[in-house]
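Excerpt of the complex: some chains, original placement.
Residue numbering begins at 1 within each chain, and the chains themselves are lettered A and B in the order written.
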Amino acid sequence: MIVTLEKLAEITGSTFSGDNNIEISSVAAIEDAGQGQISFISNPKYRKLLESCEASAVILNSSLAKDYAGNSLINDDPYLTFAKVLNYFHPDEKVPSDIHPSAVIEDSVSIAKNVVIGPNAVISQRTMIESGVKIGAGCFVGEDSIIGEKTVLHPNVTIYKETTIGHRSILHSGVVIGADGFGFAPQKDKSWFKIRQIGKVKIGDDVEIGANTTIDRAALGLTVIGDGVKLDNQVQVGHNAQIGEHTVVAGGTMIAGSSSLGKRCQIGGAVAISGHLKLTDDVVITGKSSVIKSISKAGVYSSGTIADENRKWRRNAARFRQLDEMAKALKRLEKKSSDK
Amino acid sequence: MIVTLEKLAEITGSTFSGDNNIEISSVAAIEDAGQGQISFISNPKYRKLLESCEASAVILNSSLAKDYAGNSLINDDPYLTFAKVLNYFHPDEKVPSDIHPSAVIEDSVSIAKNVVIGPNAVISQRTMIESGVKIGAGCFVGEDSIIGEKTVLHPNVTIYKETTIGHRSILHSGVVIGADGFGFAPQKDKSWFKIRQIGKVKIGDDVEIGANTTIDRAALGLTVIGDGVKLDNQVQVGHNAQIGEHTVVAGGTMIAGSSSLGKRCQIGGAVAISGHLKLTDDVVITGKSSVIKSISKAGVYSSGTIADENRKWRRNAARFRQLDEMAKALKRLEKKSSDK
């Protein structure tokens, strides 16, 4: 596919500067882009890369474009514009609707049109597969579930029974939705009595769920993933948790049961959020933090310490264990000093 | 299924207060429960929810029941009683014994009666499937393994060869048992020589293993998961680790190789336990902690710092790196002050 810079401006609602007829046929990173390719800079701190840039055009904001002698596609949001250009050159693959003969589909399953079901996928009783859905090889979908329009399950996804997934959602390989929450009642003999998990999982529209992420079914009621939520790989969402619309969660983050995250939150990777907490809307948690109290005020929150030379760290970590004593000694000295 | 409050008291070994003939047909959370439903409160801090409760009955301890005008099922352990009521309304599904024609089962496999094997499951040579076992779609069970009576493998579980699993255990989807432990010998050229992992995994009775949890085979000997152990999702158990009876481990916790956890331990989520440690019985580790030394005394242990406003945290985290210097300065001041 070859397109002029002028056409790309039209498609993305941008202006341009330079040769309107320059032809673009693909997209590349700014360091790698050559003739026929378009790239972008969204963070001004990378502007120096423009000096040696060999791309046929670069997507820039107006301020960066002013100083750039080459061809540019100009938009206040270069990153979003780049995403749209990418979509133009790499449209959704048109996979012919097809149900592989090796797929095992129960009689009571309802399948709409334009559905793709891969080899060895298994669809259980009374489940509804809506139009435009793609289910990859080796997926298992339990009974009484709904897979909404145009949702994509990559290969080897597992969906337990009674799960509802909205429209245009994407589940990557190894995802497990609806496994039992972690609930056990202690018994007198110190063994644990399993709490049957009779709730369900409800996933909204336009959700993306990364590889090997797990979302447990509720004990009672629902575990809810709101519209537009994006979860990275290896995230864990406990039973009865709720994640508000357009919240994003980076890789390896653990969200314990019954906690609720507000809308538009941004949770870093490897974060741990304890159970039964409430985080309000627009909360940002930086990576590796530990959240053990509810957060009622929007803002950026962090915990942890930062990697240091092991030799120094060992001394400081040892002192951490004396911190309360240090604080008390300090108070005593301050008092003594001010008494004089 | 409809049952009277009196009958539920009989089934669960409880007493009751109120209308013995009130009919109960299902279970719900205290906020959601309506007519015909029973709920529970096990933590007195939620007693306020009783004021607006519309459930036909509530499971309470005697102290809470005294102040509640509605119908109550009275038991010293409301949570366990609730678990038993749940089981009454939601008994194990009776799945007819069935081996799906698409399952691939080697000739030398021994299969007892009342077994369910789902579509596309693969059972390898000389493996024994005991009575009442359910193996979900897409599971793989390696050779020379034993899957004990009434154990359930949810879809897409992978069991490597020579694994033994006890009775009534539950493995959720995406679980991998018996993959090679992480063992390599350094070579002079800085490459790594793989240590062949010839040990096995032995899992006890009544164990539950959460989705996408991994348990590695031993290098030599056994990795052992004791009876009654409950592992949440995305837990990692390294080679030759041992987990004592009735220990519970929450999601995302990493237990490195050759470490042993005692009986009845409670390990929070996102904890890291280094290799070759020994934790005694009845140790509690709170979430997100890092354990790098053995623990020989029962009790509650923690590490880490707690999420704070990022602006404040950044200053405090920077100071952490000066902690040893601070401690020394403090000591000098104390000395100077006491010298006077």
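Assume contacts are C-beta pairs under 8 Å (C-beta built on N, C-alpha and C of every residue); 3 or more make two chains touch, one makes a residue touch a chain.
Just so it is clear, the model here is predicted, and its values are computed rather than measured.
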| item | value |
| --- | --- |
| Copy count of the single sequence across the entire complex, 2 present | 3 |
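Just so we're on the same page, only the chains that are shown with their structure count from here on.
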| item | value |
| --- | --- |
| Rounded Å distance, chain A centre to chain B centre (Cα mean) | 25 |
| Sites on chain B touched by chain A in the complex | 27-29, 32, 77, 79-80, 82-84, 86-87, 90, 100, 102, 118-120, 136-138, 154-156, 170, 172-174, 206, 208, 210-212, 228, 230, 232-234, 246, 248, 250-252, 263-264, 269-270, 287-288, 304-311, 313-314, 317-318, 320-324, 326-327, 330, 333-334, 337 |
| Interfacial residue positions of chain A with respect to chain B in the complex | 102, 104, 120, 122, 138, 140, 142, 156, 158, 160, 174, 176, 179-180, 182, 184-187, 190-196, 198, 212, 214, 216, 220-221, 234, 236, 238, 252, 254, 256, 270, 272, 274, 284-286, 289-293, 295, 299-306, 308, 312, 315-316, 318-320, 322-323, 326, 329-330, 333, 336-337 |
